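Written out below as structure tokens is the structure these notes cover.
One chain of protein is taken out of this complex; the other chains stay put.
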Amino acid sequence: MSKNIKKYWPLFVLPTFLAFIIGFILPFLIGIYLSFCEFTTVTDATFVGLTNYVKAFQDTIFQHSFWYTAAFALVSLIIINVVAFLFALALTQKLKGTNIFRTIFFMPNLIGGIVLGYIWQLIFSGILSQYSMAINLDSRLGFIGLVILVCWQQIGYMMIIYIAGLQSIPEDMMEAADIDGASSLQKLFKITIPMMMPSITICTFLSITNGFKLFDQNLALTAGEPGKMSEMMALNIFNTFYGRAGYEGVGQAKAVIFFVIVVGIGLIQLYFTNRKEVEQ
Amino acid sequence: MKKKLPMYLTTGILTFLALTWVFPVFVVLINSFKNKLYINAEPFKLPNADSFVGMENYAEAIDHYELLKALVITVFITVVSVAVILICTSMCAWFITRVKNKVTKAIYILCVFSMVVPFQMVMFTLSKIANILHLTTPWGIVIIYLGFGAGLAVFMFCGFVKSIPLEIEEAAMIDGCTPVQTFFKVVLPIMKPTYISVGILETMWIWNDFLLPYLVLDINKYKTLSIAIQYMKGSYGRVDMGAIMAALIIAVIPVIIFYLSCQKYIIKGVAAGAVKG
Partner (left out) sequence: MKKILGVLLSVLMLLALVGCTSSDGGNDAGNTTEATGTVYYLNFKPEADAQWQELAEIYTEETGVPVKVLTAASGQYETTLKSEMAKSEAPTLFQVNGPVGLASWKDYCYDLTGSKIAGELTSNDYALMDGDKMAGIGYVTETYGIIVNTKLLGEAGYTLEDITDFDSLKAVAEDITARSGELGFSAFTSAGMDGSSDWRFKTHLANLPIYYEYTDEGINDTDAIKGTYLDNYRAIWDLYINNSTTDPSQLSVKTADDAAADFVLGKAVFYQNGTWEYNNIADVGEENISMIPIYIGAEGEENQGLCTGTENYWCVNSKASEEDIQATLDFMYWCVTNETAVKGICGGEGALPSGEAGMGFNIPFKSNPESSNPLVNINADYEAAGKKSVTWNFTTMPSEEWKNGVGSALTVYAADQTDANWDAVVSAFVDGWASEKAATK
């Protein structure tokens, strides 16, 4: 059968593959090459070796954005997953209106980052003005603001995944535990959480990569103010690229560093998921 | 009876939380009917006789900032891109799963790899390539979306194709179907749930995407909703808060309609997508 299909490759594979070359492979390879070059457009690059990387690593704002991003990813990861898990637990009980709650909690997920940023900017400035403060005056406020925004956006998404996980736990397991006289807490820690580990792994890594890649919300909510102190990595790279002439190479080098970090997280994820699957 | 009380308590807490969840959108909604000078000053007050301006902000957003045009462009890009992605990548995924050789394996690995690459890595070169190839129109960007979105789609389709028993396809082939017929008559209907999952995920991504269209499209001519809104904030030397509020609502309404009408599929799609991803 395989031979029979093979002849049809121009129809089946070619469109996607060509687009994939244009949309991913070429930009990726040229991107790596350009990170070693000085250039203003793709066509006028001159090779400069590691200079761009040296400049990128020496950039204190870039370092700051790394720690800011890492802290953000970690904090939002914890809050999002704990709250989403609690929501999922509550919504799998036999309550009235679970569907409505689920609908409402999930909704912000479909709203785009730019729109979200401006919606919350209005809310935060309304609240903070009563205390003579503003979101872009203090990077700590910006941090809290971004965490709230991202929680609001992503809790619903993770909740759906957790609900799916909870519903796949066999009923008889719970019943058996009831017969053995296990308390609710015991059931949670001894049965539910271990059974939910695949969902938990997925959700934690989804939220940590989302946290690292955050851009639209950052741009719309604080735009890095005050003085780039709330600038996350993705925005820092964008600003390096498009902010001033002559720094395109450094921007591309930062992008490569960023890519390595995100891939590193992805590899850790792969490692954990594989290990979990083996255990089961 | 003992068990009822915490149930009511949970419902109470959830109701409260649900209200706080809706609150931000509600605030934007009431502000969209207020005069722009009252918005920053007192965002939480309902419009009153002084501040109420009716649909003026909406008219301004639509007339001056061409929001309806942006809406049409966004719908166009999203619908066409998702349709193209679904058809092309499902065919590709079926092919590379059924035909096992070094090339198809390499394609699969590249697709998985592309899923983890952050957009910043390719943004500059991608926008340049798009420009050189004249892909800066709503038609052209479809190709970019197919290319950059292929990774996730191919990966998810491959996961599903692997679970389809070969016998069904073989039976079809023996009955005289060409591979093309087999794909469209046999494989495609079986994959319907995956089409929905992938379609939902790609729709959410493309509808809300900002940076890619911002860098790729000829933004003088074509602005998507996100770009139009970002432009309202940073452009023309003036910031019209009223029009921005109206624009935010215009951007949110289609999403809510889409969500409420396909809720079942969206929630299933997300759950299924996550388990595979």
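Brief remarks on what is shown
When the chains are written out, they are named A and B in that same order, and each has its own residue count from 1.
Note that a contact is a pair of C-beta atoms (placed from the backbone, for glycine too) under 8 Å apart; a residue touches a chain by one contact, two chains touch by 3 or more.
Because the structure is predicted, anything quoted here is derived from the model rather than measured.
When the full complex is examined, the chain removed from view is found to touch A, B.
Annotation: of B:M7, B:V79, B:M115 or B:I256, B:V79 touches the absent chain (contact as defined above). The residue touching the chain not shown here, chosen from B:M173, B:L188 or B:C262, is B:C262.
Considering the complete assembly, subunit B touches the hidden chain via residues 36-37, 40, 72, 75-76, 79-80, 83, 127-128, 131-132, 134, 136-139, 192, 215, 220, 231, 233-241, 261-262. If you put the missing chain back, the residues of subunit A touching it would be 40-42, 121, 125, 129, 132-138, 223, 225-228, 242-246.
Following the convention adopted for this analysis, only the chains that are shown with their structure count from here on.
Contact residues on subunit A toward subunit B in their complex (touch as defined above): 1-2, 4-6, 8-9, 11-13, 15-17, 19-28, 30-31, 34, 41-42, 87, 90-91, 93, 95-97, 100-115, 118-120, 122-123, 125-126, 152, 157, 160-161, 163-164, 198-199, 202-203, 206, 209, 212-213, 215-216, 219-220, 234, 237-238, 241, 248, 251-252, 255-256, 258-259, 262-263, 266. Listing the residues of subunit B that touch subunit A in their complex gives 7, 10-11, 13-14, 17-18, 21-25, 27-28, 31, 39-40, 42-44, 88-89, 91-92, 94-96, 98-100, 104, 107, 110-111, 114, 116-126, 128-130, 132-133, 135, 143-151, 154, 166, 169-170, 173, 179-180, 183, 204, 207-211, 225-226, 229-230, 233, 244-245, 248, 251-252, 255-256, 258-260, 263, 266-267, 270-271, 274-275, 277.
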